[in-house]
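Missing here: one protein chain of the complex. Every other protein chain is in place.
Every chain is named by a letter (A, B, C, D and E) in the order it is written, and numbering of its residues begins at 1.
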Amino acid sequence: MMNLAFSAGVGIVAACGVYLLLRARTYTIVLGLLLVSYATNLFLFASGRLSIDKAPIYAEDTTSYADPIPQALVLTAIVIGLAMTAFVIVVAMIANQKLGSDHVDAGREDDA
Amino acid sequence: MSGMLPIAMVVLPMFIAAVSLWVGARAENPDVARDRQRALGRFSLVAMVPLAIMMLQATDAGEVAVVRLGNWPSPFAITLVVDRLSALMVTLTVVLTLFVEWGARDGAEAEGPYFHPLLQFQVMGLNGAFMTGDLFNLFVFFEILLIASYALLLFGQGKQRLRAALHYIVLNLVGSCLFLIAVGVIYGLLGTLNMADLAAKAALVPAADAPLLKAGALLLLLVFGIKAAIVPVHLWLPSTYHAAAGPVSALFAIMTKVGMYAIIRVFIPIFGPGQGEVASVAEPWVLPVGLATLVVGTLGVLAANDFKKMLTYVVVASVGTQAIAVGLFTQQGLAAAVFYIAHSTLLTAGFFLLADAVILRRGEVGGRLSAGPLIPSARALAVLYLVAAMSTVGLPPLSGFVGKALLLAAVPTAWQPAVWTVTIVTSFVMLVQLARIGSVLFWNISSDREATPEVPPGVRSLAPAASLLTASVVISLFGQQLDTFSRATAAQIYDRARTIERVMTDAEPPPKDPQKKKAQKKAKKEGGDA
Amino acid sequence: MSVLEVIISVLLVFGAAFVLLGSVGLVKLPDIYARLHAPTKATTLGVGALLVASAAHHSMLSGAPSLQEILVTVFFFLTAPIGAFLITKVALHQRLSAGTPLPHEEAHAQANRSDDDA
Amino acid sequence: MREPKSIGLVPRPLLSMMVAGTWLLANNSLYIGHLILAVLLGIALPRLTVHFWPDAPRVKKPGVAARLLAVFAYDVAVANFQVARLVLGSNDRLRPAFVDVPLDLRDEFGVALLASLVTLTPGTVSADYDPTLSVLRVHALDVEDGDALIKEIKQRYETPLREALGC
Amino acid sequence: MWLVAVIAIPILLCWVPIWGSRIAGRNGSAWGAGLVTALSMLALSQTVQPTLDGGMATETIDWMPTLGLQLAFRLDGLALLMCVLVLGIGALVVLYGRYYLDHVDRDDRFFSFLLLFMGAMLGVVTSENLLGLVVFWELTSVSSFLLVAFKNDKAAARKGARRALGVTGLGGLCLLAGMLLLGEVAGSYALTDVLAAHDQIVADSRYPYVLILILLGVFTKSAQFPFHFWLPGAMSAPTPASAYLHSATMVKAGVFLLIRLWPALAGTDLWFWIVTGVGMTTMVFAAFVALFERDIKGLLAYSTISHLGLITALAGLNTTTAVVAAIFHVINHATFKASLFMAAGIVDHEAGTRDLDALGGLAKYMRSTAILAGVAASAMAGIPLLNGFLSKEMFFKEAVEVGAVTSLALPALATIGGIFSVAYSARFVWGIFFGPETGKLPKTPHPPPTWMQVPVWLLVTLCVVVGMAPALVIQTPLIGIARSVLGEATPAIDIHVWHGFNVPLAMSAAAVVVGALLFRSYDTAAKLREGLPRAPKGVSLYNDALGLAFRFARGFTERCYNDSLTRYIVLVLVSALVVGSSPFLGDGAPDSDMGWDLAPLQREELPALAFIAVLILGAVATVKFRSRRFVALIVVGLTGLGTTLMFVEFSAPDLALTQLSVELATTVLILLALFFLPENSHPEGSSARHGRDWLIAGGVGLGLTALMFAVLSRPASSIADYYIAMAKPGGGGTNIVNVILVDFRGFDTMGEVTVLAVAALAIAALLENVRLVRRRTTLGATVRDDERHPFLLAVMTRPLLPLLLLVAAFILLRGHNLPGGGFIAGLVTAVALVLQFLASGLRWTFQRLDIDYTVATALGLLIALATGAAAMLFGQPFLTTAYTYVHLGPLHFELATAMAFDIGVFITVVAVLLLILVRLGEVGEEEGEHE
Partner (left out) sequence: MLSIAISIAATMIAIAMVLSLVRLLKGPTAPDRVLALDTVFVNTVGLVLVLGIAFETDLYFEAVLIIAMMGFVGTCALAKYVLRGDLME
């Protein structure tokens, strides 16, 4: 059941993110990207399966560990995500100023 | 080939970029900084060309270089695997960038702050993406080349550019998320990331896992499709390429190829023919969407009323052609694709540089397809245009013709009606439209229009464009060499078993100094004991 | 069951109770100025107790005193007042009603709307 | 605004000791390697951050400081039971008020410490400080007599604090 | 290599006229062209002997043997004939053009294009390789495009040239396809092989496609109905070009190919019906149209089309004698039509117009031209004693002799064509030279320069000589040529002016008589024709079709690319749903034994549920509060916290630390930007759109849930065990994630810090000249708080700095063995410094933190790089790590190169974050603060 709950959580976060992505404002898109990347990172993370109390810190007497590979991948993905988010925020900010609107679709600036 | 060579193609640009950041920050004024950064950047590019060619030669001799980073065994190390295809793509990258950098000198607009370091990072990302043998590492290099391309795209800003960049970035971020999800699915089922290992394991996947793995694979296909700009996820390309500064659009000629390259890398060895339950995952998709891409791109070419905009659709159409060739999923088709990729990278770049030169000279008319002024260097520009247009359409004797002929010849009978019809009709449309555009640009002179008064001097500034376009002639002249290479490339890609064996089991090259090797091993062993 | 275990259990329940108390206050108290008191004091103390419990527990497990949690406790006691200060300032800046007359400030902002955020 | 004067090896001895001690606390170890690192960090971090905190106060009277700490600890405990009472009781019983406490303490850091103490102790939260007038504004939950509150704060915390810091 | 030289000389030396004109002006240009032509002829003469002996010379240059594309040439009889035509008439055109082009100032390029065309044409006619032929074929299209558009300042010239290029280009593409298929069917692209493979080709099921594709190439090039329309349009070419291309050479390429491939493709009903059908239709139709043309070049153009139709029809007849006739008519038509074009050019040149309504009575001014044109036109009309008569007679004969079904139709049509031919020839000569003077001439005609007439003289002489003494002059060569096509099947032929009274003669006579009558009653005919319903013209059909295509393309493209990011995203997501679900449809449908994991919850899993709830709550709240941006930012942080808690719960402490630090950095970034964005979003679009968006969002959510759950339900197996086993002994650390990051997969990490660095540079570059005006208001207040740096924050964060840096050091130094590492430490350090910026402002902090972040970024990257590269000094692969345990008395510790790598990462992260945040922090300026 926990796997199902987790999956549903990932799905719902992604769905909310997608909905925000489609709202066509730079700000909501940034929020949407954040949510979608949370979902993505959780997804990638869970590809090593979910395990409780099995942190991948080596110890003599421990025999069972969580899969460390997805963790390393997600860590990389999170940091890359930070770089991308930072950039997109700055572009959004400048675009808002230069285009006079934060609507992202051409010809819809008046909606702002 | 020494393992140094592939590493150098990633490390050198990174090193130069870092050093030039340092040097730039220490310079007394921006001009000095730029001069130094340019010198460093050019040094790096010039140095990489012979290195790339050495790689090309080594791979052409049948060698596959496998570098296991960190000296861990496969599949645990990230590997750089350099075969013919990788070597070719890397060579294209560095040659292209060299010319683009050369061409960027005149367009002051392109040469914004950090232009040269960013260009180096761009090359680093491209080279890495073309050499890595690890699926997740491919993602990382994708991100490097993307973030660098965002920066390059945005030089000079401007409304159109900002919006295009915003779209391009957001779309790619969505694409990156899909990439990670796909990696998650694939890792979740196969438990590895090394592409050779993936190929070995995918073949053995049980039937129950197959649909799931296929779903992951197809998401990956979609991601690569976005990068390659395949219909229906191609919409971003025209406005992005149109908005970019001339030299940057020229550089972007390689960007769609990255997607196509990744499709080749993943969907032939890993999810290609003969892979058990997940055989030929992409086969039902690539060829049809390739045809659609070619048609849609050509419609764009026909619709365009702007020179540069038209070129962006030419890019889409060329993506379609490549996708068709890859989508045949035969060795011959792949060989044609490889040939076409080499041809169209240089051609497209040259064409963009040419367009930049023409638009720059046409004053306020710019790239619009209406009567314009009599522009300086018109004769030279017109000759270059003729070459570029002929090669684009696929008229002999230029490389475009050879490429198209190779593709048509590669089509198996079942697909001949569809592919041939589409190819012929689209080529015809391009012919009509490129003739129209050429005649407007160079012949439809209106005396009340004025050329840009202060245009960079004369014919010499056209050298980068001319050189790139000359490549079309050269490729055609030495078509057999390239074709032989392409066929060998295709054979190598389809020879999955050998690559797997080479990557997974081939012994490391003997160390130069056995003493040191021992010391290292000893250290590690001691570590194990402690 | 050792004495230490009992102490840990007590500290756990005590700390958690204060954490809960802080949040109850956060929900229940009438205005922002009043609400502020609850988490600033109760929650901080509660977490402090939990940290001590944790330290004790780790000491128990490892057989040696484990004091690293003190670092976090110090941090909480240093930072909680800053947070509270800033939040009060924000409330005052927005001229939020307090159940008591706000201090008069001449050149201060005019609240441009009711007690609701943007 | 780098200060021209030499900052010495250990510009903040107390801070250095705290850093070193904290390091050992955090690592939960008295192993020699950590001792060396603690010393190194104890020297390095204060030196690195000295410019961020150029006029750090020094504890002049440790005894007063210790007593203040004890009072504070007691008050924190009391404060929480008082808060519990107020929280769990009816909201109507609250008598909130803003009280302006005029301070004699001038040292920025001293005032900051005072403000923190006030926040963590019964019924009061520091809300604002006006350095020109030297007035600390306090919000209290249940005030019977504002002046008594002012007096209490000054007596209980400000005076010992001034003593301890020598300002 | 003489044969190759024949073709290569004109192509490679095409620049000579330009060079010549630089040296000697107009003469230099023409001399240059003449010289090159002569050189090519010389080369031809060196290789012609085998051909004359009845064999042929062949030469091959390897180009792309694997594709089957070769530059292979053969000089057999047919090729020689065409070469002679191309070079001979080429030389005459150069001479003629020298005088014709005096008023065109860019003739240097004209002759260059002409040479280019000449070479291409020579290539076509001598090609031994099917694909090589296509290469030259297309080159003739391109070079003729340049020639036709030569007067490119005129819109008509440009349009005409483009149309010609379009139609012939399309044909060329079809021809390429046809040749590829033919080569595939015949098993070789060598002409010799293909010609020998007739039976195999005809029997193949792909034969119809081969035939149709190749014929499309032929018909477009030779202007056969319905592709004929480009040729009249191409009359905007300078007349020398028309004389060359549109009479003797390029348009002949099509019929040449018909004859060339006749042995391979002919002999079927399909061949007959298509080729003869199209040829006859073209012949009659074009002759009819020619009669009513006002433009003399237009008249000649339609006449050309008609005669090409005649040749095509002959080639379609499937008899060897017809092939001979076709070859003969190729020669004859070339001579008389070239001379007529030249004459027309002289008229145009001297009288200034080509309009038959304006022309008339020019014989008075240019007697010799009139005579020449009269003779040539008579040849065209098929008057006896001229060459045209002979081949037309042969045509009539073939038409009569062909099978029973068509026994009436073909002769009748042939005669009708003949009638029109006679009529328009008469009209041409009469209308220009003899009719009444109209007085509408733009200028007074003069006799043309002598040298301009010489080529016409030569050609007309040929017409006459052949016409009068065919047996003597042409019979032997013609048989030789025919033999090169037909081989052993070559029929015995006997060409004489007089064959006695027979049906063909009667047809000729009828054509002449009726044609003359038709010409006499031209006005009546013209009126009658006015009354006829007009068939749609080819040109307008072509234009309409293109126009339609244009409009469709425009409409499609405008609708498609509306610059809407929302659309891009929708397409990506919908595509993802489609491709992602496709494996589960049909065969892949999940069945009961998918092994869904539905085990009941364990006690230790309960916190996970709470954390998932936080996650979901945050996401849903973000959607709810999306238009209240500040609130949205707070609640999105909740999702971040939820994600962090998932990592805590599911054994990923490193991830938890990273996620939360990144979360904060992101929040600060967004807050920095938010001040320059609108505080609230405005109302959104229609509810229909919301519905659509929810549908997509729901689909994605559901899909992802299913995918995730499916993956989680599968048994896991991965390569992780190796890392777990080797982290300590091989990598020297117990934090396996960190060892992976800095050692096993250090290359990823290097890439990742590069991404960070590039992002920082990109942002710095982007913000370099950007200054944004600060709002005067803040959230919920009309002014900004007057205290820039809130007291307690400013004072108390200062002592916090060493504490936080200590935390960073703690996380950095222990990271190899316990949760932490360079990244997280870097993030913590950056956050500690950001706190100073927040508390005390940029300037205050800068004064205390005088670091060039760009340099620091570079330094970090270089350290990471250097650690990686250090291994290479020891002959190890990049990023190979080493570590050792140092024992110094009581002190023993570990030294690992991976630590240095991690420090590089640490420095980069700190520098990059500060660079980004500080640049962003500097963007704001007060109103009116411009420097």
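To be clear about the criterion, a residue touches a chain if its C-beta (ideal position, glycine included) is under 8 Å from a C-beta of that chain, and two chains touch if they have at least 3 such contacts.
Just so it is clear, the structure is predicted and the values come from calculations on it, not from any experiment.
Across E:Leu356, E:Val807, E:Leu879 or E:Ala896, the single residue that touches the chain missing here is E:Val807.
Where subunit E meets the missing chain, the touching residues are 604, 607, 610, 614, 617, 621, 630-631, 633-635, 637-638, 641, 644-645, 648-649, 653, 656-657, 660-661, 663-664, 667-668, 671-672, 674-675, 774-775, 777-780, 784-785, 787-788, 790, 793, 797, 804, 807, 811, 818-820, 824, 828, 831, 834-835, 837-839, 841-842, 917-918, 921-922, 924. Residues of subunit A in touch with the missing chain: 52-53, 55, 57.
Counting the whole complex, the residues of subunit C in touch with the unshown chain are 1, 5-6, 8-10, 12-13, 15-17, 19-20, 22-24, 26-27, 32, 35-36, 39, 43-44, 46-47, 50-51, 53-54, 57-58, 61, 66, 68-69, 71-72, 75-76, 79, 82-83, 86-91, 93-94, 96, 115-118.
The rule we apply is simple: only the chains that are shown with their structure count from here on.
Annotation of subunit D and subunit E: jointly contacted by C, touch as defined at the top. Within the contact network of the assembly, the step distance from subunit B to subunit D comes to 2. Averaging C-alpha coordinates per chain and comparing to subunit B, the farthest chain turns out to be D.
Centroids of subunit A and subunit D (each the mean of its C-alpha atoms) stand 40 Å apart. Centre-to-centre, using mean CA coordinates, subunit A is 30 Å away from subunit C. Note: centroid distance subunit B to subunit E, computed from Cα atoms, is 18 Å. Counting partner chains per residue, subunit A has residues 21, 26, 29, 39, 41, 43, 45-49, 69, 73, 76, 80, 83-84, 87, 91-92, 94, 104, 106 touching two or more of them. In subunit D, 22, 26-27, 115-116, 126, 128 are the positions where the chain touches two or more neighbouring chains simultaneously.
Contacts between chains, counted with the stated touch criterion, involve the pairs A-B, A-E, B-E, C-D, C-E, D-E. Within the complex, the subunit A residues that touch subunit E are 1-31, 34-35, 38-39, 41-43, 45-59, 65-69, 71-76, 78-87, 89-94, 96-97, 102, 104-108, 111-112. Interface residues of subunit D, counted against subunit C in their complex, comprise 22, 25-28, 76-77, 79-80, 83-84, 86-88, 91, 94, 96-98, 100, 115-116, 118-120, 123, 125-128, 137, 139, 141. Within the complex formed with subunit C, the residues of subunit E that make contact are 628-631, 679-680, 777-783, 785-787, 790-793, 796-797, 799-800, 803, 807.
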